[in-house]
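The structure is given below, and queries will be raised subsequently.
Missing here is one protein chain; the remaining ones are kept as they sit in the complex.
Just so it is clear, A and B label the chains in written order, and each chain counts residues from 1 on its own.
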Amino acid sequence: MAGPRVIIIGAGPAGVRCAETLVAAGIRPTIIDEGRRDGGQIYRRQPDNFTRSYSTLYGTEAAKAAVLHSCFDALRERVDYLPETLVWNISERVVYALRLGKLVELPFDALVLCTGATDRLMPVKGWNFAGTYSLGGAQVALKSQACAIGRRTAFIGTGPLLYLVAAQYLKAGAGVAAVLDTSPWSLRLAALPKLLAMPRALFNGMALTLALRRAGVPMYNGVTPLEITGSGEGGVSGLSFKDARGQAHSLACDAVALGYHLRPETQLADLARCEFQFDAATRQWLPRIDPDGRSSVHGVYLAGDGARILGANAAEASGRLAALAVLKDSGHPVETDVVDGQRRILARLERFAQGLRQSFPWPAHFAANLPDDAVVCRCEAVTVGELRRVVAQTGATESNRAKAFSRVGMGRCQGRYCGNAAAEIIAHAADVPIDQVGRLRGQAPVKPLPIAIAEDGA
Amino acid sequence: MSGRFVRLAESARQAVTIRVDGKPVQALLGDSVMVAVLTAGGHLRESEFGDGHRAGFCLMGACQDCWVWTADGERLRACSTPLTEGMDISTRQPETTWPDHA
Partner (left out) sequence: MTAASDVIIIGAGIAGSAAAFFLRQRGCSVTLIERGLAGQQASGVNFGNVRRQGRRLEHLALSNRASVSWRRMRELVGEDIEYIQEGHIRICYRDRPELLDNFAEYAGEARVRGLELEIVTGTALRQRFPFFGPDVLGGSYSALDGHANPRLVAPAFARAAKRNGAEVIENCEILQVEKAGEDFLASAADGRRFHAPILLVTAGAWGNRFSTQFGEPVPLVSHGPTMCVTEPVPYSIRCAVGVVTPVKEEDLYFRQIPRGNIIIGGGPRNPSYPDLCRAYVMPRNTLNQFKQLRRLAPELTRLNILRVWSGVEGYFPDEQPVMGPSRTTSGLYYAFGFSGGGFQLGPGVGDVMAELIATGQTTTPIDMFDIGRPALSATA
């Protein structure tokens, strides 16, 4: 049977489980991933000639990583896998990709976007100095390159990744200057009932905190970042912050790992013209999906962190669900109790994720107090003050409008790292609700595209 | 400054020499261009808009803050490009020059 042409973008846990489910039903999907290897973010594989063990690399998640990797390895003959392939546009049911300098055009009947997440950022004055990295970036340095981003790294922000990466650094022998969480402890207690949906994950998280404490790493909760100090030439040299009682501290460090949990990578969904809706809980816009990952566009599905930030286990479940939805929609028999089973798993993980959101909230209120001379858009080096000036002088209260006048979000990263914060700054400066500020429209290419891209026969 | 990044493990890999801004730099096979440059130095490029050196940010190909140049003017995203022996990297944007078509 000539099944539907299914393309999966992303070979992380969501994409791999999606592929597995499709293959089991006799479909040969195409899996595209920009990375050199499968695994996605959490189960990112190290280069071939590295030798660290699974437990060194993935800690408590080592078993799951091994299972996912071998699942993918077993699928290799039964899928068309395109690694090192960037999907840069989607138009008229064709995926446009860049593979080793060449154009690849792939038509599809069904498209499953499993594009994962990136760090969510709120600027700190000085975050443009060399030596400030995203929290995720700090982890990638370690996981895929066995490096620390500096000799003494200060970890600041919030979210489970804050403690995880700091603990991984510590364990790997890197210097950890401090772990500074912007969320107060009380929130974690309040969220406890929800966090108990995943007792093991909760326990692992507590163990990380404990390990850091035991090692004597300075740890603070409920902090407010003040400034990353340093210079344009030499980069980061220190960090100052206020503790929960309002007392100012400063510390010396040569690297800062900064992040406030994650944001889904939704540009491709936007290019596929999926509808978005405002999610009040996370204060961001998400593609609208049904419980199984169907988007508003027929034949386009979303799974994993690229749809909702629910973590790796949920990515696997939602990848399976999206595959089951593809199967159902293309006339394959699908057993309802299989679907129900995955939905139940997802519901439990959703409850845990709510607990995490409640424990480690996005600090929207920081936007109001950012100094005018802090950079908001790193790509274009646009300051908070300039954005505020534009809002005040032109009346721009919508993200794309403010971008048009201020260039915030107009640079290489397409607003991935400034978009969320810029929206908060605009909302505060214009005194409008955040949902009315809207979201930056995605525009192709999702990442810089070489003009020299070679077409067939060119 | 010496290197920004610190190697913590995996140091038994094969050594590779590349050039960064004309100077030889020792790196290891399997390093990304970013790691090769930043274990030896402090930055990857200049911000075009005058706020100083940049050394990348996300390491996952999303922020685009780590583009460097090769000596012959090609562009590379340092975090996602594995180094190869003999690479010649520049952390300074080349001046625009035009070939002579006269």
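Miscellaneous remarks
Here is the rule we use: contacts are C-beta pairs under 8 Å (C-beta built on N, C-alpha and C of every residue); 3 or more make two chains touch, one makes a residue touch a chain.
It should be emphasised that the depicted structure is a prediction, and the values quoted were computed from it without experimental measurement.
Only one of A:G26, A:P199 or A:P450 touches the absent chain when the whole complex is considered: A:P450. Residues of subunit B in touch with the missing chain: 48-49, 67, 73-75, 93, 95-96, 98-102.
By the touch rule set out above, subunit A reaches the unshown chain at residues 89, 91-92, 94, 96, 103, 394, 398, 401, 404-405, 410-412, 414, 443-445, 448-453, 455, 458.
Going forward, only the chains that are shown with their structure count from here on.
Inter-chain centre distance (subunit A to subunit B, centres taken as mean C-alpha positions): 25 Å. Put simply, subunit A touches subunit B in their complex at residues 34-36, 41, 46-52, 56, 118-119, 128-134, 136-138, 140-142, 144-151, 172-174, 231-235, 254-255, 265, 375, 378-381, 411-413, 416-417, 447-448, 450. Subunit B contributes residues 1, 4-10, 12-14, 29-32, 35, 39, 42-44, 47-65, 67, 75, 77, 79-80, 82 to its touches with subunit A in the complex.
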